[in-house]
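Worksheet: one structure, shown below.
The complex appears here minus one protein chain, its other protein chains still in place.
Lettered A, B, C, D, E, F and G in written order, each chain numbered from 1.
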Amino acid sequence: MDERDIKIIKKIAEIGEPSPKAIEEATGIPKSTIHYRLENLREEGIIKDGLFTIDLEKVGLNLTVITEVNAEYSEEYHEEVGQKLSDIEGVNQVYFTAGDTDFIVIAHFASREMVEDLISSYERIDEIERTSTNFVITTIKNERTPFRDFELDTLTDLVDPE
Amino acid sequence: MDERDIKIIKKIAEIGEPSPKAIEEATGIPKSTIHYRLENLREEGIIKDGLFTIDLEKVGLNLTVITEVNAEYSEEYHEEVGQKLSDIEGVNQVYFTAGDTDFIVIAHFASREMVEDLISSYERIDEIERTSTNFVITTIKNERTPFRDFELDTLTDLVDPE
Amino acid sequence: MDERDIKIIKKIAEIGEPSPKAIEEATGIPKSTIHYRLENLREEGIIKDGLFTIDLEKVGLNLTVITEVNAEYSEEYHEEVGQKLSDIEGVNQVYFTAGDTDFIVIAHFASREMVEDLISSYERIDEIERTSTNFVITTIKNERTPFRDFELDTLTDLVDPE
Amino acid sequence: MDERDIKIIKKIAEIGEPSPKAIEEATGIPKSTIHYRLENLREEGIIKDGLFTIDLEKVGLNLTVITEVNAEYSEEYHEEVGQKLSDIEGVNQVYFTAGDTDFIVIAHFASREMVEDLISSYERIDEIERTSTNFVITTIKNERTPFRDFELDTLTDLVDPE
Amino acid sequence: MDERDIKIIKKIAEIGEPSPKAIEEATGIPKSTIHYRLENLREEGIIKDGLFTIDLEKVGLNLTVITEVNAEYSEEYHEEVGQKLSDIEGVNQVYFTAGDTDFIVIAHFASREMVEDLISSYERIDEIERTSTNFVITTIKNERTPFRDFELDTLTDLVDPE
Amino acid sequence: MDERDIKIIKKIAEIGEPSPKAIEEATGIPKSTIHYRLENLREEGIIKDGLFTIDLEKVGLNLTVITEVNAEYSEEYHEEVGQKLSDIEGVNQVYFTAGDTDFIVIAHFASREMVEDLISSYERIDEIERTSTNFVITTIKNERTPFRDFELDTLTDLVDPE
Amino acid sequence: MDERDIKIIKKIAEIGEPSPKAIEEATGIPKSTIHYRLENLREEGIIKDGLFTIDLEKVGLNLTVITEVNAEYSEEYHEEVGQKLSDIEGVNQVYFTAGDTDFIVIAHFASREMVEDLISSYERIDEIERTSTNFVITTIKNERTPFRDFELDTLTDLVDPE
Partner (left out) sequence: MDERDIKIIKKIAEIGEPSPKAIEEATGIPKSTIHYRLENLREEGIIKDGLFTIDLEKVGLNLTVITEVNAEYSEEYHEEVGQKLSDIEGVNQVYFTAGDTDFIVIAHFASREMVEDLISSYERIDEIERTSTNFVITTIKNERTPFRDFELDTLTDLVDPE
C-alpha cells in the first residue's frame, strides 16, 4: 500500500461513492490504474465493498445506550465475556479497555422495554459484576467511513512516514 | 416501509452484498420487486449506498481511545462543544449522554504522539473542564452494518407491531 | 382517552377537588358529560378515587432518607430484591435504575433509631452488597398529583399528537 | 391527634376509601365519631381530601428519570435553585440532601425528546454545575398513601410513645 | 436537668476547672447549690469527673490517621466489626455511618511502622473488604470538652425548649 | 519524661482517677514521687487537669455528623478555612488531611434543624466548594483518654526506644 | 544498535557492574569489542555512565508519597504546571497521564512537616485545582536499572523484530 492507494480511497470517502471517473477527474490518476489498485486492495483485505448505510432513526431504532461493564477478574475472562456481550441483540460495539471499566458497550434500541431486556441479558452473564447504562441524548457524530476523520496528509504519512 | 422491505435489507446485511439474485433465491421475492423497493428506500433516505469498509489496523490506525469529556455547564453549550469535538482529527464518534459524563468520544490513531495531539486539542476547547482518555486493549465488536445486530423478527416488529 | 378527558382531569388537579360544577364553569363542558367521562376513565383504570393526603411532618414522620442500593448481580434478581426493599417498613418508593446504582429507595421516619432499623433491614437482605443512605435536609417538592407538573398543552399532545 | 385518629386513618388507607361504614365495621368506632374526628383532622390540616390517582403509563408518561444535581456553593442558594428545579415541567419531586449530591430530582416524561428538554432546562439554571440523569427501568414501588408503608403499632407509637 | 445545671456545666467548661468559687462569682449561683447540683449530675451519670488531658504530640504520638472502612454486608455485622476495630491499638474513635463508607476510624501513632501495623490489623479482620487510610496534616480542632462548642442559649434551649 | 512518668499516667487512665494512693498500690511508686512527677508533667504542659466528661446523649445532643469539605485551592487557605470551620457552633473536631478531601469535620447536634443550620454555615464560607455530610448511626468508640488506646509497652517504647 | 549491544548491556545489568572481563566470560564477546561498542553507545547517547545509588532510608528520607494532581484545563498548561511540579523540593517523578488524573507525582521526605511543605507548595501553584496525597506503606520494587525488568529475548526482539 502506498501514497497513491491512500489518495484513491480518501477521494472515494470524500465524494461518497467509488466512481472511477470522478476519482480520475479529481486526482488525475487514470481510471484503469484506479480499477487495478482497488482490485489489489480488495484482494489484500484492506478494503471490502460496503453495504447500505441504514438510517436507524427511520426504522424506529432511536435509542442509543452506552454501558460500562465490570466483570469478574480471572485469566483470559475478557475474551469469553466480550463474546457474550457481542451476542446480545442490539449490541453494536464492544471495547475491552485499560481503564477503570472493563468493557464499553454501545447498543441501539426502539423502546425502554428493549433496554430492560438488555439489562436482563447482562444479568444472565455470570462473570459480570456490575453495569452502568447511560442514555445517549444526541448522537453528534458517528462516521461510518473513518477515512473522513483524517486529513489526506495524515493518512499518506502513515504509509510513507519520511 | 413494511415487513418486506425489512426482509430485503436484513437479507442483504446477512449475505454481505446487495445482489438481487441472491436475495430472490433466499427470500422468494422477485428480483424486480427487490429492485423497485430498494429504489424507494433510497429515495426516502432510509438506505444509502455504502462505501468501502477499510481495515484500519492495516493502514496503521491501530490505537483506539475512548474519552469521557466534562464541559462547562451553560445553556445549549452541548451543541457547540459537540461540534468542536467532532472536528478534531481522528475523532470518529461523539455522543452527548444523560449520565455523569457529558460526552463520550471514540477516536482512532496510529501512535502515542497522535494521542498527545488529541489531548492538546481538548485543551484548546475553552468550555472543556476535564477529560479522561482510556486506551482500548481489544475491539471485540464494531459492526458497521447494525441490521446484523438484530433478529429478523425484532426488526419486522418495529414496522408492524401488531 | 381524548383531549377532553385530559382537560377535565387537568382542571380537577388545578382546583384541587373533583367538583363537576367548578369544572363546568372553568371549561364549559357540561356537568353530565364530565360525570360520564370520569365514570369511563374510572372503568378503564386510568383514574382511581384518591384518599386523604396526610401531612407526614404533623404525625412526627419528619425524617426523609434516600438510599442507593447495590445488589448481587444475577438473573432477574432485581424483581426479588426490589420486592424485599418494598416490604421494609417506612419505605415509600423503590426504583430500579439503569445507572451506577441498582436501586434508589425513598423512606420516611420519625427518629434516628428508625433509620438504624432501616439499615439493619438492608443487612438482612442477602443479595444486597452495599448501601449509602443520605438524609434529606429539605423536601422542596413532592407533588402527589403529577398532572400539576405539566402544562395543559403538553398533556393534550400526549393523546392527540397531531 | 391520638391513637384513635391514627387507627381511623390507617384503616382508610388499608381499605382504600374513606367509607365511615366500613371503618366502623373494621374498628368498632361509631360512624359519628369517625365523622367528627375526620372533620377535626381536616381542620388541623393533618389530612386533606385526596384527588384522583392517575395511571401515568396509560396517558403515555412512561419514562421516569432521576437526576443528581450539583450546584454552585453559596449562601442560601439551595432555596432558589430548588425552586427553579421545581418549576421545570415534568419535575415531580425535589430533595435537598446532606450527601455528595445537592439535589435529587424525580421527573416523568413521555419521550426521549422531553428528557432532552429537561437537560436543556438544567443548562439554563446558572447556579447548576453538574447533573447526572439516570433512567428508571422499573418503578417497583411508589405508594401515594404513605400510611400504608407502616404497621399500625409503629404509627400509634408516634402519637403515644410510652 | 434544668437550665441552671446547664449554666453551671457550661461555666466550668469556659473557665477550665470545676471551681465552685469561680462559678459562684460568674453566675451568682451559691456554692452550696453548685456543689449539690454537681453531685446530682454525677449520680445521674450525666457528668463524670475527668482525667488528665495529655498532649499527644509531646509523648511522640504525632501522627493522626483517618481510615474509611467498608465491610462485608450481613446482618448485624456492624456491631462485631465495630468492636474489632475499637480493639486495635491506637484506635481512638470508631463511627458507623449511613453514607458510602461503613466505618470512619480515627487513630494516633508515633511512626510509619505503627501505621503499617494498623493496616495489617485491618487485614486480619475477615469481614473487612476495603480500607482507605488518609494522613492528617494538621489537627485544627479537637475539643475534649464539647460543651465549649456551643453557645449557652443553644444548650439551655435543649432542656427548656419553649 | 521517662518510663516512670508513662507508668503513672497510664495507671491513672486505667483506674479512671488520679488517686496517688491507688497508683502507689498498683505500681509500687511512692505517693510523694507520684505527686512530684505529676507536678512536673503539669508544668511542662504534658498533662492538664481534665474537666467533667458530659454524656452528650443525656443532654439531647444525640446526632453526630461527619462532613467532608473541599475548599478552593490557594496558598495557605487551609488555615483560614480551618479556623472558620472550627468556629461553627456544634463543630467538635476539624482535620486537614492529605487525601481526596481537604477537611474532615465532626459535629454534634440535637435535631435535623441544627444540621440544616450547619449546612447553611458551610454555604456562608466563600472558599468552600463542596461538602458531603453523613450521619453517624452508632458511635462505637470515642475514647476521651487516648492513653487507654495503647498497651503500656508501646507507650514506654516511645520515651525509651531501645 | 543491534542484538549484540543489547546482550552486553543486559549482562552488565545482571552482574551489577560494567566489567568487560566478566562480560567476556559470560557472553564470549571479546573485551575489545565490548569496549568499542560501549564507547559507541555512549556517543549515541543511549547509555550514560551512572552515579552512585544512594539508600534513601539510611539518610532518613524514609517517607514516600504519591500525589494525584488535577489542574486547570487550558491550552498547553501541562508543560508549565509539570515544570513547576518538578521544581518542588523532594519531587522525584512527574507523569502527565491520559486518565482521570492529570499528573502523578512521586516524592521522598524525612518527616510529616516536609509533607506539609509539599502541600503548601502545591497550593502556591495557581493552575492546580485539587490534589490527593497518599502515603506509601512499603516500596516493594523500585528498580533503578530498568533493563533488569525484562528478559533478554524481549529486549533483542526490540532491535531485531524479525
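The rule we apply is simple: a contact is a pair of C-beta atoms (placed from the backbone, for glycine too) under 8 Å apart; a residue touches a chain by one contact, two chains touch by 3 or more.
Since the structure is predicted, the reported quantities are computational estimates derived from the model, not experimental observations.
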Checklist outcome for this item: From G:34, G:71 or G:94, the answer for touching the chain not displayed is G:94
Item to check | Touching residues on chain E - with respect to the absent chain | outcome: 65, 115, 119-120, 122-124, 126, 128-135
Checklist entry - Which residues does chain G use to touch the chain missing from this display? => result 1, 6, 9, 12-13, 16-18, 44-56, 58-61, 64, 66, 78, 82-83, 85-86, 89-101, 103-104, 107-108, 110, 132, 134-147, 149-151, 154-155, 158-159
Item to check | Where the missing chain touches chain A, by residue | outcome: 70, 73-78, 98-100
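Keep this in mind: only the chains that are shown with their structure count from here on.
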Checklist entry - What is the distance, in whole Å, between the centres of chain C and chain G, each centre taken as the mean of its C-alpha atoms? => result 59
Next on the checklist: Based only on mean CA positions, could you tell me how far chain D sits from chain E in angstrom?
Outcome noted: 38
Checklist entry - Using mean CA coordinates as chain centres, what's the chain E-chain F distance in Å? => result 6
Checklist entry - Multi-chain contacts in chain A: which residues touch at least two other chains? => result 99-100, 115, 119, 132-135, 137-138
